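For this view, one protein chain was removed and the others were kept in their places.
Letters are used for the chains, namely A, B, C and D, taken in the order the chains are written, and counting of residues starts over at 1 for each.
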Amino acid sequence: MQSQIIKESFDTLVVGGGIAGGEAALNLANNGYKVLIVEKDLSIGGKMILLSKVFPTLDCAACITTPKVSEISRHPNITIFTKSEVKNIDKIGAKDFVANVTKQPRYVHVDDCTGCQLCEEACPVSVTDQYQFDLVGRKAAFIPFSIASPKVAAIDIENCTLCGACERACPTNCIDFTQEEENYEIQVKSVVVATGFKLFDPLMIPRYGFGLYKNVITSMQMERQLAPTRPFNTVLRPSDGKMPDNIAYVLCTGSRDLSVGNPICSQICCMYSIKQAQLIMGSLPMADVTLYYLNIRAFGKGFNEFYDQAKGMGVDFTKGKVAKITEKENGNLILRYEDIETGKVSESEHDMVILSVGVLPNQDANKLFSKEDLKEDRFHFVNQPDILASPAKTSIEGVFVAGTATGPMDIPDSILSAGAAASETISYLSRKK
Amino acid sequence: MEVEKGKTAKYLKEKRKVPASVLENLKEFTKIKKTILTALKESEMTIPELSKKLDMSTPDVTYYVMTLQKYGFIATGEIDDMDEYFNYKIKE
Amino acid sequence: MKKKIGIYICHCGGNISDYVDVEKVKKAVENDADIFLAKTTMFACGDTNQNEMVDDITNMKLNGVVVASCSPKLHLQTFRSVSERAGLNKYQYVHANIREQVSWPHSDDKLGATEKAIKQVKAAIAKARLAEPLEPMTITAQKAVAVIGAGVAGIKAALQLSDMGTQVYLIEREPFVGGRTAQWERIFTSNETGKEIISRLYKDILSRDNITVFTQAEVVDYSGSIGDFKLMVKVAPRFIREHCVEDNLQKAIDVCPVEVPDSFNFEINSRKAIYNHYPSEYPYLPVIDIQNCTRCGECEKVCKNIDFSQKEETLNLQVGSILMATGFDPYTPADNEYGYKHIDNVITLPQFKRLLALNDSKLMYNGKVIKNIAYIYCVGSRQVNGDNKYCSRYCCTSTIHAAIHAKEKFGNINNYHFNRGIRTYGKQELLYDESSRMGDIYLQFFEDGEPQIYKEGNKTIVKVKDVLTKYKELEVEADLVVLVTGMVPRKDNAIGSLLKLPRGRDKFFNEIHMKLRPVETVIDGVAISGACQGPKNVTESVNSALSAATKSFSIVSKGEIDLEPVIAIIDKDNCTWCGACAEACPYDAIQKTVDGDKSYAVLNSTVCKGCGMCLPVCPSDAIDLTAYSNHEIENMIDALL
Amino acid sequence: MARINPEFSKELKKYGGFDLNACYNCGNCTAVCSLSTSENSFPREMVRYSVLGLESEIETSLNPWLCYYCGDCSSTCPREADPGELMMSLRRWLTGKYDWTGLSGLIYRSLTASIIAFVVVAIGVIAFAYAQAFNLETILHIGHYFEMFAIGGVFAIILLPNIIHMWYLTILKPKTKVSLKTYIKSIGDLFVHMFTQKRTLGCDDNKTRWFEHFILVIGYLSLLFTTVFLDWFSAQNLFIILLGYVESAIVFTVTIIFVSGRIQKKKEVSQRSQPSDWFFVIGLLLMGLTAFIVRLFIDLNILDNNVWMYLFHLIILAQWALIIVPFGKWTHFLYRSFAMYFDKLKTLEGVYNE
Partner (left out) sequence: MPNTAPQKAKILVFSTEKISDPAIDMAGLLKLHYPPTVNTITLPCSSGVKPRWILHAFEKGFDGVFIAADGSDCSYGESCTEKTGNIVAKTHEMMKERNIDPARLKMAALCSVCSEAFVKHVKSFNEYLIKSSK
């Protein structure tokens, strides 16, 4: 059964429903433009909504993201497609774009689901939870995470045994396995690319033992461990559930490193590591935290003060890149590095190691256009041809870029860049009129 | 085709085969869940203790205990004397 | 009017009804006074129930509605719009939270949960009884925006606002536009020069008819509030008539005998009393620096367009919002900080950049050819003893960029960077990499090991215990020492004080919230952008300027502004004016008014945000908050017992 | 106090093509190196000294000789500064530094100088043969004596003074006090390292390379012994003849493996071969090969009609003995062994513990 193509039109298509895409959409919608956000995940809010707290103010990420996200999802001028993908965008004439968008079935009627989680309780299947970065399991019928938006269930069809338990449990009969992929043809006047970034995969550096040693985890996994809806209820080692008391951070994992093909600085890792260190010291007061760093890049408003604060709290900053990690029998880890200040090779033992992984481009952005050329820079981020005077402009007229699609950025910078993208879009649209 | 609400899984089951690995995974999880819960019914235990008793690796035990805690079967008890490992127990 | 209240109690498909006896709740309240209708429903938020509610409200002419269901964060807006659809004022709708705050947390105690649910519903009824219809306050907004400062941020914001279709007044204090950007030469990453960027953007400004640019203009007074600010602007004369022949003007400049230090070049050279900074500078007209002019009359002899009779003008502008883009000052080192002003070849980074621009074939300073340059980083930033604890963000990249530029332009230059850990964040890291590969040498120190600069004969020596070489003491003989000075807030903050803009710990203007509202200030209608908010590079300044432009535009775009009706109400009969409320108000919304011999507080309702901070401080309890009056709260308290 | 000299790194680049200035001092190279210890950490220290141009620190250091170039530091260097190649270049630079004649440095820096030297030697040999009217017997005879004298002469006039110079720079100049007892006690180390390169085994995944190298050294030294002292080309003893065959075959087989490795550039160590490296391996290869063929020709009784073959061998031999051994890469055999010896002295005297 071939489903028919649904045609709709909007003023602007925002590709990506993270904090940058959402902010851009909100700015446009507040000025009266009709916006469609296409998000490939089940929830909008991007990576930010999964964070614990944010630097340098230490307010919880949820406190900032949830009001934003609910404002976005409630806005009458904003339409959101989750679990959807922009397959292709073509420019039609001088003004319009036509985008082919596919919406994957969620197997749940979004409007009817009340988020009661009864289906989740009923589902017998357990698989690793990608929203907790595989630290725990989740069901095949599940709500992605407690502050997801929309906060409704979804069925992970790949892992579903089609037993029907969820359907029987659902009080509103909102689960529907007859849903099929929907195809849309969307006509828009402008496009905002807010496809965000990818995290560096530490498997690329085998000498750090990620994947092999359970107590070597990524900063995003630690972010979850520190979040209010954390997988372990407290900070624990994944190897044996021990409460760690000597934690190390390996900065520049996959950043500033030509040997893995990424020479640029990821701009956020120093600060989020310092933030996590402060949070750990808050939740595990007896723990020692050491950051192995090259240069601390605390450059933004209030950042350097935040760094000084961490030093004051007793976080140890050791200058030197960790070269190798080896595991001891008890799960503790030996880090080998050169202590730059003494010039000596040193080894130190920690019971948990966090790899502060860097920012890589999400190359999905480069596949959006088939006929037009959305230029990329040499690292495959979206190129900014007039980076000084119009940073939100791209190589295609009418296509603008927001957030980390152009390169590493922290949240305030992403939000400002999203504001700029919305601004440029508005003036483009009003000039076109 | 009109399918009765609340019974649509059957419809999809006819159209799409459930991979063997998915069923295998369910079996595996149900088995582990049972072993862990049975063990904890006897007494509270830390993860290393459970691991010893069940002859399962500590990372696996950690993962499943945390998962079962998330699903509401297990609760966290007191921490041991060394302040290292929490005890886990069946949730009433 | 008699109250007719309708109540809907939600089962939430068991989420509530499994723990709360919903029917019992209904029975407990249905016979209360004013209750006209009480229903239970499986899903209150479902379409069926929503439509039923609309029918009930219209048919029965209900003037108060309560829904007891999940958290108001989820569905308050839903039911408010249901009410509006039925023609009921949305402020007459009251929400009771019996899921997140009753059935779920008390799933262990069904009896207790039911009792609590009854109380919560009764409290909501108590509130609904007193709820008055409220209308949002609407004020008209002037469809014009004042942009203060015509640097790159101000110009970009002005262009953006113009595109969006509003009148813009671009107000610049200096005689020329361009701000700091015009002073820089090549800028990372595109290597375009500051002048080129400004010229490009300014040409755009000239093509718009809804932007008015004022130079030598200063805001000297302001009144009003969001939507309607009244600004008094003083514009100083140029003493030169427009539309004059350029030839003559150049002659006029040439004959001027006065030489004063050129602040555009950070005083490394001098200019005349009649001047422009570079030939293509905007506006195209030179200016006479009347403070330094000796009135010798030489210029008048060669150029007819000199006009000393021009007078200062005062303009009154009316705008709906204000956008601040006043920029920064470079840090000025303290006397003898790293030998500044004591050792002859110690200069600052901005001076060095101008030096690069002004020299052509050879890099010269004080008549000597420069080969070895030492850069001392973090001067005036990340201070241990001083007030500037912050990092100035742009300087690492800017210095390395200038150092590479020097090497490329003049050749045979050795650069030595005495830094505290290079912070070339993001793609700027490439520049650091490039300069290293070009042979620049980096030496690092921490805050407790600052480099020493001293004279040895006529040689200037810089030495440091280098962190990267096991604290070995290393030295360089430098022909030029460049102090990498950071950004500090503008020394002259007259406009900031005038608008009472709050400043952060770093003394830059402060936004409301770095992430939620990054370009807005607590003064409604005043946005901030660019480096007046904190150190930023050109790209970052432009991003914030564009964001701020959208915010400013959204204030004025509709011609009117809706304000939340929940505000403070001052009972002037009870008020004896002690000033406590005015002090407590974070928005300056309360002013003293004198009426004959009585003084009392008056609320500026357009500025009030309805936080209620003024309520508890009033000694005579003369202030109430709409929808949260004593009566309402106390009735709710009674209902909860 | 030390004055920074940015010219040094430019000078050093003549000894090898790499980007030492790219280093941002993360210390990864030092920590990744399995030979680096907390007592004696390298190579970053050497990179830093080279960038800063602290010549006296480098010339008194033994560290460049302690590196066996497994290449881990270079392949994991986040800035591709190639610290492994820097160590290699420093060994070349130090060879030049130790050599009192200054010719080593010249040959390393200049390809032209090297070629001229090779050509001059070749012409000299041909001229000598011409003077002897290409009489095979005389040439063979004198050739054999030449070998002996060349070895003795080069060692006495060039290598011994250079080793003493090295000792002066690394032990005497830094004012290391070493007792005579220590000198004697550690002498065994000198020979162990000279013949076994034991230290390479400390490098990860390096067993094969160590074994090849070990076989080559043994093959080369015994071939030298067989030709010079057992006079292989004139030998009648079947055992000696066969021994020579085996030895020369080992030398050219192992060197063929090395040469093909350098051509394929598979390993980090062979990515940046310099002319001096090529001269060394090709010299070895040709020596083994020509010696093998010469003896083969003798045994087949066709050398009389093919004097050119022996001449070719002699040219290689002379170039080897007069250029590569005293001034070329051959010296690393000596310097490395002595460096290990001196390092042992320093360790025993507790220099590194300070």
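The rule we apply is simple: contacts are C-beta pairs under 8 Å (C-beta built on N, C-alpha and C of every residue); 3 or more make two chains touch, one makes a residue touch a chain.
Since we're looking at a predicted model, the values are computed, not measured.
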{"item": "Neighbouring shown chains of the undisplayed chain, as defined at the top", "value": "A, C"}
{"item": "Absent-chain contact - pick from C:Thr58, C:Ser107 or C:Thr576", "value": "C:Ser107"}
{"item": "Options C:Arg99, C:Arg129, C:Lys195 or C:Arg382, residue touching the unrepresented chain", "value": "C:Arg99"}
{"item": "Positions on chain C contacted by the hidden chain, ascending", "value": "71-73, 97, 99-113, 115-116, 119-120, 123, 512-513, 516, 522, 566, 584, 586, 609-613, 615-617, 621, 625, 628, 630, 633-634, 636-638, 640-641"}
{"item": "Absent-chain interface as seen on chain A, which is shown", "value": "59-60, 62-63, 66-67, 146, 228-229"}
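Definition applied: only the chains that are shown with their structure count from here on.
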{"item": "Central chain (distance from its CA mean to the mean of all protein CA atoms)", "value": "A"}
{"item": "Distance from the mean Cα position of chain C to that of chain A, given in whole angstrom", "value": "27"}
{"item": "Interface hub residues of chain A, defined as touching at least two other chains", "value": "256, 263, 340, 343"}
{"item": "Per-residue multi-chain contacts in chain D, two or more chains", "value": "24-25, 45, 79"}
{"item": "Pairs of chains satisfying the touch condition", "value": "A-B, A-C, A-D, C-D"}
{"item": "Chain A contact footprint on chain D (complex, rising order)", "value": "24-33, 36-39, 41, 44-45, 75-80"}
{"item": "Residues on chain D engaged by chain C in the complex (per definition of touch)", "value": "1-4, 6, 9-10, 19, 21-25, 45, 48-49, 51-52, 79"}
{"item": "Contact set on chain A toward chain C in their complex", "value": "27, 30-32, 54, 57, 64, 67-68, 70, 74, 111-112, 114, 116, 118, 171-172, 256, 263-267, 295-305, 308, 319, 340-343, 377, 379, 386-392, 407-409, 411-413, 415-420, 422-424, 426-427, 430-431"}
